[in-house]
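As you look at this complex, bear in mind that one protein chain is not there, while each of the others sits in place.
Showing chain A:
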Amino acid sequence: MAGSWGRFNIVSLVLGFAFLYLPIVLLVVYSFNESRLVTVWAGFSTKWYVSLFSNRGLMDAAWVTARVAFLSATVATVLGTMAAVALTRYTRFRGRLLFSGMVFAPLVMPEVITGLSLLLLFVAMNFDRGFFTVTIAHITFSMCFVAVVVQSRLVTFDESLEEAALDLGATPARAFFQVTLPVILPAVIAGWMLAFTLSLDDLVIASFTSGPGATTLPMKIYSQVRLGVTPEINAICTILIGIVAIGVIIASIVTKRQEIQRRRDEQAVA
């Protein structure tokens, strides 16, 4: 019903998107500000970006964050996909209710609780806090997001395809990797990206579970923000926004192409 897309709807969309985007746009604009004062425009300058790269602490934190995010997103994608398969394929097994509860609860669990409880676990297990404890913590909460994303794709997947492969003598692993995985791949990739950005963003859980030598970028940004707002933080935020935006745009182009390809294939079959 394109005709009923009235003025009210357009106005609410414009206002809504302005609200969503204006703060981010302002943040980006003021990262190019000449003045030390974030809110007073004094001309265009990229000097904050230059000073950023000579900031050793920030660069170290960025490197730690990138490694944590990459490793945790990869493991979380494997575990989350398994969890999604378990939840969609096996409707009856002992403890399924507990399992599905544990998959969905972290989605809404306040981060302070997750962070504190994981820290106490690591201390009880006598784990040295640092890179690996942050990574484990990130795997744990982001695998649940992956599971939800993959599950939504799996429910629409025709199971008889995989059964056919099994009947034709494929091992379960082969049937999964050659039949199911290619179909759900866009969702798996989306899940990986989501896990990656969740890890990149996380301040609270990382603060609890991290130890000396494993300061992540959000922790660094947070401690600087507490000291005051500076254009340098705007600059690093702008870079992060840029990376994420490019990633999302590439991903959406890829999935769109795949969608078109899939439709073409389906039409060819029909």
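Keep in mind that, in the parts below, contacts are C-beta pairs under 8 Å (C-beta built on N, C-alpha and C of every residue); 3 or more make two chains touch, one makes a residue touch a chain; residues count from 1.
Please note the rule applied: contacts and distances are computed from a predicted model.
The complex includes a chain that is not drawn, and of the options "Binding-protein-dependent transport system inner membrane protein", "NADH dehydrogenase subunit M", "Peptidoglycan D,D-transpeptidase MrdA" or "Amino acid ABC transporter" the UniProt name matching it is "Binding-protein-dependent transport system inner membrane protein". In the full complex, chain A touches the hidden chain at residues 1-2, 4-6, 8-10, 12-13, 16-17, 19-21, 23-24, 26-27, 30, 38-39, 79-80, 82-83, 85-86, 89-90, 93, 95, 98-113, 116-118, 120-121, 123-124, 126, 128-129, 136-137, 139-140, 143, 147, 155, 166, 169, 171-173, 176, 197, 200-201, 203-204, 207-208, 211-212, 218, 221-222, 225, 229, 233-234, 237, 240-241, 244-245, 247-248, 252.
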